[in-house]
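Heads up: the structure comes next, in structure tokens.
All protein chains but one are shown in place.
This part shows chain A:
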């Protein structure tokens, strides 16, 4: 009873696939079928087993049990190269290709055009240029991939996978670092492949995208199959319930919070703060218990603002004051000493220590802050870790598990816990809900509100405008590396934010 369409052999079919890690059953008898010419979403909460299933299908992991068939023939890919030869191209969740190789080499690695056994670089570069042009990229393919932004790297990874996929294309959270236009380009490419009869597996936490592009949806929960349904027959609420296994209250609030008391002297005041080439000088004042949201397109200067505030790139103009007294900033050390915390956007490379356990990772930041002379007792660390695991709903067998073995979204929660443990007065969160599933999403929003009620000041950067509207007292809009607008209280609506980002006047006037 695997394939609902009788008389047609599915393109890819997995039956009762199982995979265990020490302490976790990541996949427990999962069935999955992919038809030719369909886009099939694989959904589930963080740690549901999506990435693990992908890795079992593509030979990156050896499965413990079950069967995989391609075109009705049993296959058993030993490694990813094997899978590529069978026509399965994959973009893995955590891989951003090799930054030391050129763009062209990344695209063609293992499949370079050769002549008499020698790689013909010129032909490879020409083909690479043609390929990147298809995705609207105008870049020098002979430069190293590392010299381009994360978004471009992601597109290159996708282009490579598409090129390699003769039959099946698997994309594990490919859109996490793409902006709306880049997503459009990707979806065009996917539609083209679909028409050519490829089967495409699409993993994402962006439900809008899932409803827009996919034909069928398979949901996993805790390593088990919940079900497979046609996308048109599902609505958002039922889908979320399938993923969570419980009911989720719909968010109701439409406009931002009002009623913030603006004291004469804010907790933090930045005047003319900026850095050439990164962000134009801006003024920013933040009260106790205030959440300032920050919106803008990818590359508009949101992350740059955060990095300059936290001293990742020292400011070269302006001053800062804390409760009226001048504050000397300019390095991350100074920022931490001043009670700042910063959860960066690219958590993969910034700050997570995969080999250390959840407990150690959480204890690390706090220990650094109170000084190494006063070690935290193991018991205290343990209690703290357990507390955060509960509060943030981190899915793990226990606190001693190395962070590197958690699923992508759960690693993010550990990073957040690390900063929360230090109890900062001013916390900067850059895309705190990216890559996090719906359940945890609501959890983090609740947490942000809880933190500001406790008196913490927050600066939250997010691409999800509905979310900003829910928790922000004020929203700052960034465009072209400058702060261009500020919305307060009742003025905070998604429409107004969008208009400010786009630089058009409010819709009322625009209609005139």
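Just a few scattered comments:
Please note the rule applied: contacts are C-beta pairs under 8 Å (C-beta built on N, C-alpha and C of every residue); 3 or more make two chains touch, one makes a residue touch a chain; residues count from 1.
Heads up, the rule we're going with is that contacts and distances are computed from a predicted model.
The protein name that UniProt records for the chain not on display, among "Sugar ABC transporter permease YjfF", "Cell division protein FtsX", "assimilatory sulfite reductase (ferredoxin)" or "Lactate utilization protein C", is "Sugar ABC transporter permease YjfF".
Residue A:144 is the one among A:144, A:271 or A:367 that touches the chain not shown.
Between the chain not shown and the residues A:165, A:303, A:396 or A:457, the one that touches is A:303. The chain omitted from view is touched by exactly one of A:60, A:207 or A:226, namely A:60.
Listed for chain A, the residues touching the missing chain in the whole complex are 60, 79-81, 83-84, 90, 92, 95-101, 105, 109-110, 112, 114, 117-119, 121, 143-144, 146-152, 160, 177, 179, 277-278, 296-304, 345-346, 431, 461, 463, 481.
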